[in-house]
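In this view, the complex is presented without one of its protein chains, the others remaining in place.
All chains are identified by letter, namely A, B and C, in their written order; residue positions are counted from 1 within each chain.
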Amino acid sequence: MDSQLIAWAHAALQALLFVAAAPLLTGWVNRVKCHLQNRAAAPVWQPYRDLAKLLRKRMVLAENASWLFRDVPYIVFGAMLLAAAVVPLVAVRLPTAAIADVIVLVGFFALARFFTALAGLDIGTAFGGMGASREMMVSALAEPAMLMAVFTLSMTAATTNLSIATEYILQAGLVLRPSFLFALLGLAMVAVAECSRIPVDNPATHLELTMLHEAMILEYSGRYLALIEWASQIKLMIYAVLIVDFFFPWGIARDFSAAALAISAVAVTAKLMLLGVVLVAWETVLAKKRLFRVPQFLGYAFLLSLLGVLSHVVLETGG
Amino acid sequence: MTLLEITLLTPLLGGLLLAFVGHRPFGGWINVAICAVTFGASLAMALDVFAHGPHLSRGHMFYIDAFNVYLVALTAFVGMTSAIFSRPYMRHEVERGRVTALRLRLYHSMYQCFIFTMLLALSANNLGILWVAMEAATLSTVLLVSLYRTPEAIEAAWKYFILCGVGIAQALFGTVLVYFAAEQKLGAERDDIMLWTVLHGAQAGALDPAVITLAFVFLLVGYGTKVGLVPLHSWLPDAHSEGPTPMSAVLSGLLLNVALYALVRVKMLVDASLQTNLAGHLMMGFGLLSFTVAGLFLHRQHDIKRMYSYSSIEHMGLMTFAFGMGGPLATYGALLHMTVHSLTKSAIFVTVGHASQLAGTQRIDKIRGLIRTQPAIGWGLLIGTVAIAGFPPFGVFISEFLLLMATMKAWPWLAIPLLVGLGVAFAGLFRHLQPMVFGEPPPGQKPVEANMLPVAVHLFLVLWLGLSIPAFLSGWFEQATLLISGVSLR
Amino acid sequence: MLAELSLFSQAIILFAALVLLTSFIMLGQTRTMPLIFTFAWQGLLLAVVTVLVAHVSKHPHLYVSAALTVGLKVVLIPWLLHRLSVQLNMQYDSEELAHPSLLLLGGAALVIFSYYVSLPIVHLSGLATRNTIAVSIAVELIGMLLMIVRRTAVAQVIGFMSMENGLFFSAVVSTYGMPLIVELGVAFDVLVAAILFGVFFIHLRDSLDSLDVNRLNRLSEADDAVPLPETISAPPTGTHS
Partner (left out) sequence: MSGTNEIPLLLAYTAAACSLLSGVVSVFAVRRHPGFLHFGSFLFLFAAGAASIAAGAWTLLADITVTDQFALGPPWLSWHLRLDPLSGYFLVLLGTLVVAASLYGPSYTREFARRGAAQPLPPLGVFTAFFVVSMQGLLLADDALMFMISWEMMSLSGYFLVAYQHQHPANRHAAFLYLLLAHVGALIILISFGVLAAFGGGLSFDQMRSASVTPLWATLAFAFAFIGFGIKAGIVPLHVWLPDAHPVAPSHISALMSGVMIKMGIYGIVRVSYDLIGNVRWEWGVVVLIVGTASALLGVLYAIMQHDLKRLLAYHSIENIGIILMGLGLSMIFLGSGHAMLGTLGLVAALYHTFNHALFKGLLFLGAGAVLYRTHERDLDHMGGLIHRMPVTALMFLIGCVAISALPPFNGFVSEWLTFQTALQAPVLHNGVLRALIPIAAALLALTGALAAACFVKVFGIAFLGKPRTRRVAHAREVPASMLAGMGLLAALCLLLGVFPTSVIEAMAPITRLLVHDALPSTLAQGWWWLTPIAPQVASYSAPFLVIAIIGVFFIGYVFLKRRAAPWRTGYAWDCGFGRLSHRMQYTSTAFSQPIRRVFGAVWKVEEQVETSALPGPLPRAKSIHHQLHVQDWSWLLCYVPIGQLVLAAAKRVGVIQTGNIHTYLKYSFVTLLIFLWIVS
C-alpha cells in the first residue's frame, strides 16, 4: 500500500514541478526570440516576475462583468493543472495518468477555451465577441486534426492512457513509423494553432485585428490575468511535453529511483530547450496569416494526421 | 308480422305519411320518429338473428344472414342519426329560403323511400328484386339531389340519373345472364332459381364458368358505378356537393355500402363456380385504381363536400380491393372498414353541413377559424377527419392495419401503392382541413344552431371499435368472413 | 341452317333483325320527332317478338310482358316525349352529328363485338332463339352509343330507353323472360324513369333554356388551378432581416 502512496506523492510532485517550470519554458522561448531578432533579451525568469507583480496588483473589473467573469480564471487554471498532472514529464508509471486519458486531455482544453470565450463575451465589447468568435472557429477546425494525430498513437499503442502509451513507445525502441512522422507534423501544426503562436495568432501584440486569444482576456487584470497567463504557459508546456513524450521519449524514467529521475530531468530539459529553439525559428520565418487563410492551414494539419492514420491502418497493421 | 316486415314497412308507410305532412314544423320530428322505429325493429331483428342464426322469410323472398344483418342495423342507425341532423339543418335551409314547403315535403318522403329501398336491397333474397331495389334507390335520390333547383343541382341530378341509369342497366343484363346460367343448370321449370340462397347452395358449383364470368363483368361495371369506382365515379362528387348535406351523409355512408354488398353477394356466387380468383383480381385492380386516383383528386378540391366525397371514393376503392383479395384477414378488415367508414363519413358530413351553414359557403378557401367560432363544429370536423384519415385510436386505423397486414402476407409488393396512396390522401385531406379549422375567424362569423349529438355518438362508436371490437359484432364478422372467403379466421 | 327451323323461329329471327335495324336508324336519325317514332316502332317490333317467343316456348306470362311493352314503350313513353317536345316547341329541332358515317361504322363494329362476346352463351343455350342473343346485346350497346353521341336530352332519353329495350329483349330471348315479379319491377322502374325524365326536361328548360346537354358543364374540374398549399408557398422560417 505504501508504494501506492509514494507513487501518488511522486505524481503530485511532478505536477507541481510541471506547473512551476511552465513559465520557464516561455521565458526561454522569449529570450531565444529576442536573440534571433538581435534585441536585448529579458532574463529567462522574467515571466515569474510578471506573474508575481500581477498577483500583487489591485484588480480593475468592467462594470458589466458578472459572477461568471470572476470564476472563469479559476476554472481555466484548474483545467490546466489537471491536464498537467496527467502528462508524464519525468516519470512514466503515473497513477494520475489513469484519471484522464488523451481524449479527456482534449476535453480539458475545450473546457478552458469554452469558458475563456464566455468571459470574452461577458463584458459586451466588440473585442470580446471578435476574439471568442474567431477562437471558436480556429478550435473547431483544430480539434479533429488533433484527435486524428492522437488516434494514430493510441491505435499503435492500443491504449489511450498517456503513461502506458509512452512506456510502449519507449520499449519499442527506435522504429521508423511513417504514421508517426505524419502525426508529429500534424500535432505540431495543431499545437501552434492552439497555443496561439505566430501563423494563426500573434501572442506578443495587443493589436485589435491580429489577436485571437488576447482579445478574449483583454478585460482581465491583477491576479485573474496572472492565473490566465500562467494557464496559457502551462498549455504551451503541455503541448511541448506531449510532442516529446510521443515521438522522442528516450531517457524518461521508468521507475522512481533517484538516478533515473535525475537522468530523465536532464533529458527532458534538453529536449524542451531544443523544441523552444525550433518554435522560435518557425515563428521568425513565418508571418501571421490572414484569418480566413487559417482554415487552409488547419486543413493541411488535418490532412497530415489523416495520412498518419491511413498509413497506420494500411501500411503498419497490414491486411 | 315478423320483425323484418316491420323494418321494411315502417319507412315505406312513413314515406307516404310524410308526403302529406312533411312540410309541417313537426315534420322533422316525424321523420326522426319513423327512423327510430325502423332502427328499433332492425336492432330487435339483429339480436334475434344473433340468437337463432340466419332467418329465411316465409316466401323465401327475404334472407337475413351474418353478412347483411349488421348492415341493416347500421343503415337504420345512420338513417336515424342523419334524420336527427337533418331536422335543424332543413329548418335552417327553409328559414334561408333555399327550400320551399312543397320541396320539404318531397324531401322527407323521398328520404324515407330511400331508407326503404336500401333495406329492401339488403334483405332481398331474389337477385332481381335486389336490382329493382337498387334502381329505386337511384330514382329516390335523384329528386333529392336537385332539391335546391340551382343550375348546378339540376346538372348534378341529371348526370347522376343518366350515369347510374346506364350502370344499373348493365347490372340488369348481368342479372339476366346469371338467371340464364342458373336456368341451364337447375332446369327452367323451377321458379326459385333466382334466389340467392338456392344459387349459393350446394349445387351452385356447377354454373357455367364462361357465362358466369360474363355476368360478373356486367354486374361489376353496373354495381361498380353505384359504388363509385374510378372511372365510373364522375356522378358521385357532383351529387354530393349539390344535394342537401343530410342526403350526402346518407348517400355516402350507406348507398355505397349497399352497392358494394350487392357486388360481394355476386362475387360469392362467381367464386363458388369459378376455380380461378378472376373476379377477385378484377375487383383488386378496380379498387386499387380508384384508391390511388381518388387520393390524388383530394389535392385539387375547392369545395368541402366534393373533397369528402372523393375521400368516400378512396375508401370504397380500398374496400373493393380488400374484398377482391379475399383472404379471411382482408375480408374481416373490409367488413370492419364498411362499418367504421359509414359511421365516420356520416359524422363528417354532419359537421361539414353545419360548417358550410356557419361560413355561408362550401368553398374551402372561404371557411376559416371554425374552432374559434364554434368549438363543437371545429373539433368535430378535426377529429372526424383524423378518424377518416386512419389515425388510432379510431376504428378506421384497425381495419386499415388489418388490410395492410393481409396485403403484406398475400401480395407484399402491392403494399407500396397502398401506402403511397394513404400518404397522398392524408396530405390532401389535411392540407385543406387545417386552414379551415385553425386560425382567426373572419369578422362577423356567428355560431349556428347545431345538434352535434349524432357526431358525438358516431365518433364514440368508432372510438369504441378502434379500441376493442365487441364479441357479438366480431362474431358476425367472423361468420360473414367464413361465408365470403370460405376460410375461418381463427 | 335457317331452313330446318320452324316458321315461327324464322319469324323471331326476322323481327330481331328488324329491331336491330331500328336501332341503327335511331343512331343515324338527326331530327327529334322521327327519333321518337322510330323508338315507338322498336317497341312494337319487340312486342311482336315477345308474342312469337311466348307462342314457341309456351310461356303464358310472356304475353303479359308483351302487353306491358306495348303499353309502355309503344304508347305511353313516346306520347309523353312527343307532348313534351311540342310543349317545349322543340319538335322541329335537329342536331347535326359530328361524322355520321363513322358512327354507323362504330355501330357495326359493336354488333361484331357483341357476337364475339356472346359466343360462349350461344353454344351453351339450348333455346331456339339462342343466336338472337348477340343481336340483343348489340341493341343494348348501340343504345348506349346513342346516349354518348347525341347532345339533346330527348335523344339521350331515347338512347336510355332503347338500352332498356335491348335488356328486355335479351331477357326474353335468352331465358324466355324473367319471373313475373321481376318483370313487374323492371317495368315499374322504367315507368318512373320516364316520368322523371319529363320532370327534368322542364327543369332543364327553365334553367338552361335549351335541352342541349353539352352546355351542362359547370361542375368541371379539368381546368381548375390546383390550390397551392400553404406548405409549398409559405416561406420556410429562418429568414432574418
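Keep this in mind: a residue touches a chain if its C-beta (ideal position, glycine included) is under 8 Å from a C-beta of that chain, and two chains touch if they have at least 3 such contacts.
Fair warning: this is a prediction, and the values are worked out from it, not measured in the lab.
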| item | value |
| --- | --- |
| Contact set of the excluded chain (shown chains only) | A, B, C |
| Which residue of A:160, A:202, A:232 or A:264 touches the chain not shown here | A:160 |
| Among B:104, B:182, B:293 or B:358, residue touching the chain not depicted | B:293 |
| Per the touch definition above, residue among B:11, B:79 or B:237 touching the missing chain | B:237 |
| Contact with the hidden chain (one of B:170, B:245, B:351 or B:373) | B:170 |
| Missing-chain contacts mapped onto chain B | 158-159, 162-163, 166-167, 170, 213-214, 216-218, 220-221, 224-225, 230-232, 234-235, 237, 278, 282, 293, 296-300, 332, 336, 371, 375, 386, 389, 391-393, 397-398, 401-402, 404-405, 407-409, 412, 415-416, 419, 422-424, 426-428, 430-431, 434-435, 438-440, 467-469, 471, 474, 489-490 |
| Touching residues on chain A - with respect to the absent chain | 55-56, 58-68, 71, 73-75, 77-79, 81-82, 85, 98-101, 103-104, 106-108, 110-111, 113-114, 117-118, 120-130, 132-134, 136-137, 139-148, 151, 154-155, 158-161, 164, 208, 218-219, 222-223, 227, 291-292, 295, 302, 306, 309-310, 313-314, 317, 319 |
| Touching residues (missing chain, whole complex) on chain C | 113, 116-117, 119-120, 144-145, 147-149, 151, 156, 213-214, 216-222, 224, 226, 228-232, 234, 236-241 |
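As a convention for this text, only the chains that are shown with their structure count from here on.
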| item | value |
| --- | --- |
| Graph class of chain-chain contacts, one of line, ring, star, complete, other | other |
| Distance from chain C to chain B - Cα centre to Cα centre, in angstrom | 28 |
| In chain C, residues with contacts to at least two other chains | none |
| Sites on chain B at which at least two other chains make contact | none |
| Complex interface listing, chain B residues touching chain C | 126, 128-129, 131-132, 135-136, 139, 142-143, 146, 149-152, 154-159, 161-162, 165-166, 169, 172-173, 176-177, 179-180, 183-184, 188, 191, 194, 208, 210-211, 214, 237-238, 241-242, 299-302, 364-365, 431-432, 434-435 |
| Chain C - residues contacting chain B, complex | 117, 120-121, 124-126, 137, 140, 144, 147, 153, 156, 160, 163-164, 167, 170-171, 174-176, 178-179, 181-182, 185-186, 188-189, 192-193, 196, 200, 203-204, 207-208, 213, 216-219, 221, 224, 226-227, 229-231 |
